[in-house]
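Structure provided below as structure tokens; questions to follow.
Note that this complex is displayed minus one protein chain, with the remaining chains in position.
And then chain A:
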């Protein structure tokens, strides 16, 4: 949900998983690495802890780096953290830190719900993040095209 002209975004999802397993997927580095498709350089699951991810493409080139700090962590309940994409020098896109409230809800013994409430500095920055996968998709298609063209030469 992208609402009200507010610089916010709410993402919800229900899982066929006990809430403890859902929470674990967010706090164990090797699990995060697997489902997020990223390298986890650092993940300190505690108040005042910090985290750092590095995502590479299929060729091993680093596509983006992200980092932040953990503000609050209540096991199986809540993670409050910041998220910031590392800026690429010379890139037209500038990122700023965003605040993320992750709430983990027990539904039944086998099901749970995640609510991600993200607060951006401005509506424009939120929209930029919303469009990013679209832009990345275009770039990836463009790169693939370049690879094909190179092979033809």
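What to note about this one:
As a convention for this text, contacts are C-beta pairs under 8 Å (C-beta built on N, C-alpha and C of every residue); 3 or more make two chains touch, one makes a residue touch a chain; residues count from 1.
Definition applied: contacts and distances are computed from a predicted model.
The subunit not displayed here is recorded in UniProt as "Winged helix-turn-helix transcriptional regulator", chosen from "High-affinity branched-chain amino acid ABC transporter permease LivM", "Carrier domain-containing protein", "3-oxoacyl-ACP reductase" or "Winged helix-turn-helix transcriptional regulator".
Contact with the chain not shown here comes from a single listed residue; of A:48, A:94 or A:131, that residue is A:131. Touching the omitted chain from chain A are residues 2-6, 11, 13, 15-17, 21-22, 24-25, 31, 34-37, 114, 123, 127, 129-134, 136-137.
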